[in-house]
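Right, one structure below, let's go through it.
And now, chain A:
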Amino acid sequence: MPQTQAYEAPRTLADAVRLLSTDGHARPLAGGTDLLVQSRATQKLPSTFVDLKRIPELVGIEVGPDGLRLGAATSAAVICEHAEARRLWPGLVEAIGLLGSTQIQGRASVGGNLCNGSPAADTTCSLIVNRARGVIAGAKGERTVEVERFTTGPGRTVLEPGDLLVALVVPRPAARTADAYLRLIPRSEMDIAAAGAAASVTLDERGVCTAARVAIGAVAPTALLVPAAADALIGSRLDDAALRRAADAASAAARPIDDKRGTAVYRKTVVGVLTRRAAGIAAERARARP
Partner candidate 1 sequence: MSTATKTFEHVGTRPIRHDGLDKVTGRANYGADYALPGMLHGYVVRSPHAHARIVSIDTSAAEAMAGVKAVVTGSDIPKTNAKLVMGEAALDLGAMGDNALAHDKALYEGHAVAAVAATSPEIASAAAEAIRVVYEPLQPVMNVDQALAPDALILHDGMVTKGRPKPDAPTRTNVALRMELTRGDLDKGFAGADVVIERTFTTPMVHQGYIEPHACVARWGEDGQVVVWTSTQGHFVVRDCCAGILGIDAARIKVIPSEIGGGFGGKIPVYLEPVAIALARKAHRPVKLVMSREDVFRASGPTSGTKIRVKLGAKKDGSFVAASASLYYEAGAYAGSPAGAGAMCAIAAYDIPNFLVEAYDIVVNRPKVAAYRAPGAPAAAFAVESVVDEVARRLGKDPIELRLQNAVREGDQAAYGPEFGPIGLREVLEAARCHPHWKAPLVPQPGRKVGRGVACGFWFNAGLNSSATVSLSADGSANVVTGNPDIGGTRVAQALMVSEELGIPVERVRPIVADTDSIGYNDVTGGSRVCYATGMAVIEAARDAQAQLRARAAKIWDVPVEQVGWERGRAIALNGASGREPLTVSELAAKLMHTGGPIIGSATVNAPMAGPAFGAHICDLEVDEDTGVSRVVRYTVVQDVGKAVHPSYVEGQMQGGASQGIGWALNEEYVYDAEGHLQNPGFLDYRMPVASDLPMIDTVIIEVANPLHPYGVRGVGEVPIVPPLAAVANAMHDATRVRFTALPLSPPRVLAALKQRG
Partner candidate 2 sequence: MATVHFSRGLARYTGGVESLTVDAPRVQELLVVVTERFPGLTQPLEVMAIAVDGEVHQHHDYLKLRPDSEIHFVPQIAGG
């Protein structure tokens, strides 16, 4: 492992923003489960690691009347143990639970997963279907961005030099609303998704779908929100035919490539299967809710 120049662990957001905005080669460090591995692989180190885990705003999970506020550097393990979050956003928390392995979960953060900008990131699709927004602090102040607009390409995000993702905020789900996320990996764990799909559905008292969101991952340069798949669900009772129409819409929206993790044809097919199944699971969950 090459030697780095410096390590800083600021205790305030302002200090972190200043460190990052004054040095273009500094990199924020949350769990480090991507950053350190990349540094080792490329033998290229940032000038300074700016450790975010001592900044109160970046660590912790709160569930209130408005919904969820998740510090960007909060570890996956902490989130997965939060019973109320698990109850309200079962799909999102399951997606977070898929990050790495048990050991990695103690460090890996959702904010890091998002900022890494991988189209195959396990948490992004679930954040999107739950209408999550990222709270960004920068030299020019604070702003929020919908997660579906956060990633702009493989490894690229809307973050500008000096910007820092502080938190993710997720609105509280409406009544009879639930989500689900599924990914396809050839193995049972320790793998990267060849395709992923998340769905969130809202039912009325009669079981008719009144709102839905579908997002797919690893099948385009970024995770995609697929309105056509949601439209196929809205107005239906989420019967098999509706789920299949959503699957077809997801497959149609996918723009995958051939690579070592799967062929384009394969990914286009299975992202539909995952969409159908995820929407089905979300529907089951929503029906079980008061």
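With respect to how the candidates were assembled, all candidates are chains of the complex that A comes from, given by their letters.
The definition used in the following text is that a contact is a pair of C-beta atoms (placed from the backbone, for glycine too) under 8 Å apart; a residue touches a chain by one contact, two chains touch by 3 or more; residues count from 1.
Since the model is a prediction, treat every value here as computed from it, not as a measurement.
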Seminar exercise, completed: Looking at 1 or 2, the one that touches chain A within this complex is 1
For this session: Provide the residue numbers of chain A that touch candidate 1 in the complex, in ascending order.
Result: 2-3, 43, 184, 186-192, 194, 259-263, 265-266, 269-270, 273-274
